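With one protein chain held back, the other chains of the complex are shown just where they sit.
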Amino acid sequence: MPHDHPHHDAPPDPMAERVRRLEEQLTARGLVDPAAIDAIIETYAEKVGPRNGAAVVARAWTDPDFAEWLRRDATAAIASMGYAGRQGEHMQAVFNSPETHNLVVCTLCSCYPWPVLGLPPVWYKSPAYRSRAVIEPRAVLAEFGLDLPPEVQIRVWDSTAELRYLVIPMRPSGTEGMGAEDLAALVTREAMIGTGVPKTPERESA
Amino acid sequence: MPHDHPHHDAPPDPMAERVRRLEEQLTARGLVDPAAIDAIIETYAEKVGPRNGAAVVARAWTDPDFAEWLRRDATAAIASMGYAGRQGEHMQAVFNSPETHNLVVCTLCSCYPWPVLGLPPVWYKSPAYRSRAVIEPRAVLAEFGLDLPPEVQIRVWDSTAELRYLVIPMRPSGTEGMGAEDLAALVTREAMIGTGVPKTPERESA
Amino acid sequence: MNGPQDLGGAMGFGPVRPEVDAPVFHAPWEARALGLTLAAGALGHWNIDESRHARESLPPATYYASTYYEIWIRALEALIDRHALLAGEAPAPHPRRLSAAAVPGALGAGTHYARPVATPARFHPGDRVRARNIHPRGHTRLPRYVRGHVGTIEAEHGGFILPDAHAHGLGEAPERLYTVVFAGAALWGPDAEPGLTVSIDAWESYLEPA
Partner (left out) sequence: MNGPQDLGGAMGFGPVRPEVDAPVFHAPWEARALGLTLAAGALGHWNIDESRHARESLPPATYYASTYYEIWIRALEALIDRHALLAGEAPAPHPRRLSAAAVPGALGAGTHYARPVATPARFHPGDRVRARNIHPRGHTRLPRYVRGHVGTIEAEHGGFILPDAHAHGLGEAPERLYTVVFAGAALWGPDAEPGLTVSIDAWESYLEPA
């Protein structure tokens, strides 16, 4: 928005008005506390996001015991790093391999592992992604710029229940000497959904 | 509309504007002739409609040879009465019986036997009818006020190709002495789609 | 395509609203939309299958928010655009422009879709067949709700133009057409209404022996 007073120049956004009115009504009835809403927003705007998942991935890359724990009991392994709660109560970690690439979708709504990835991006919730991921995932991945070799199998996980999936991508080559913190910086949100792969480290000469 | 100049009081209907502009462009390019459009409209507004089908049904009720012809070759039998052409090139007549009630739908668009029934009604083209007729026809018929006995089978004809279906309803009781013209007046459009049954004759005392 | 047109068995559209003494047209523009669509179709640049595919290719939000004549007009615009009927210079009038005098003949003749097919019929009345589990990206007239399910051939109608080819400029590719009847329980399982059968008209390549 170009300035702080859009209501002087533009008609009010109908949804903004509708939400504001609803919040007012619920607040007036003692049903919600605006401060609680502020706290919820702050949680997902500032605290809970894909950096959590990236830390999990980087630790899985550097700590074989942790990786094994993740495979066996992802909920507990992830909770041990302090990431737990709403929409991550029942976690599953799915590991990419040279043979298999994993892709996560929720065709029926937009289920997503909030404690490790935060709130889902718009595209993840879009009918285009939800409809196509299960029937033509290669065509979808191509729209993300990801062209997998034809011999790589694609396994799509449709989140139809309360299990939430975190893709553990393969560790990029050229990262042998890197520590967990630097590795985490390579792990994109898309890599943990399966619509991308981690960034490769910048060459020193670059 | 309350008067002849809606544009003075109400904003123009966007679809009306859109169609008018399209007709203007196509006319200016010599692609369509507005007089031909007038002639098409006149055909379906005044000449071709469900009274055609009602005449076919009434004749089937009163002329066993015609009924037999209808069963065997509906296109030819119907054409012999002067009803033929667009969206009725390949006709099938389906006969209700005490055991079986027929219902016609086009789940994929709105295919309909124009030469005998005219243009389809709005409800026939609606997603509600198209989606539900094949899975819960009894619930749909109830919304038309038609409650069939549970022992009557329902056969739904989904018009997925270029065959067009005309339901020949059962002749109402109490019509034994009536001629074809009076009988035709009992045959509603809905009775020839299967969402209704013919009217019963008014009692003389009524 | 598994587009917004493929409505059989979908839920959430509310009740059917019968209309007593419905007018043929609910607004003057609907009448013009009908006439315009038919008159433009008479030019011969597209066929009915390409028209249907243009309609079902509208975005689902548009398709479901539109009345049927709106769908027709939006698709007509798309067809005019695809065939560049308003682009560049062109002779006027079009050599196939429909005249008012030709309207009764054109509507009365219609367009016949039956075509001879030389090969013998693969299926016969009484045969059990399965609707194939296909999901073509292009036009098809095999609705999703029958795919994979087993029914019975009731009638064979000879050859008809195959919409799956015809819609995409791939010729008429005629195939035999069959009426196939499915038990309600075959299609809908335990949620079928009792005493229900449903038929579709299916081209031969839509079917396989069951």
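For clarity, chains are labelled A, B and C in written order, and residue numbers in each chain start from 1.
Assume a residue touches a chain if its C-beta (ideal position, glycine included) is under 8 Å from a C-beta of that chain, and two chains touch if they have at least 3 such contacts.
These numbers come from a predicted model, not from an experiment.
A.B. asks: May I ask which residue of C:G44, C:G126 or C:G189 touches the chain that does not appear here?
C.D. replies: Here the residue in touch with the unshown chain is C:G189.
A.B. asks: Which one, C:P23, C:P60, C:G158 or C:P194, makes contact with the chain that was left out?
C.D. replies: Once the missing chain is taken into account, the touching residue is C:P60.
A.B. asks: Provide the residue numbers of chain A that touch the chain removed from this figure.
C.D. replies: These residues of chain A touch the chain that is not shown: 13, 15-16, 18-20, 22-23, 25-26, 29-33, 35-41, 43-45, 48-49, 84-90, 107-110, 118-119, 121-123, 125-132, 134-140, 143-144, 150-163, 190, 195.
A.B. asks: Given the full complex, what residues of chain C touch the hidden partner chain?
C.D. replies: 1-4, 9-14, 56-61, 63-65, 132-137, 144, 147-149, 187-192
What we mean here is this: only the chains that are shown with their structure count from here on.
A.B. asks: So which chain ends up closest to the centre of the protein, judged by Cα positions averaged per chain?
C.D. replies: C
A.B. asks: Which one of the chains is farthest from chain C, going by Cα centres?
C.D. replies: A
A.B. asks: Centre to centre, by mean C-alpha position, how many angstrom separate chain A and chain C?
C.D. replies: A distance of 41 Å separates the two centres.
A.B. asks: Round to the nearest whole Å and give the separation of the Cα centres of chain B and chain C.
C.D. replies: Centre-to-centre distance between chain B and chain C: 17 Å.
A.B. asks: Of all residues in chain C, which are in touch with two or more distinct other chains?
C.D. replies: There are none in chain C.
A.B. asks: Could you pull out the residues of chain B that touch at least 2 other chains?
C.D. replies: none
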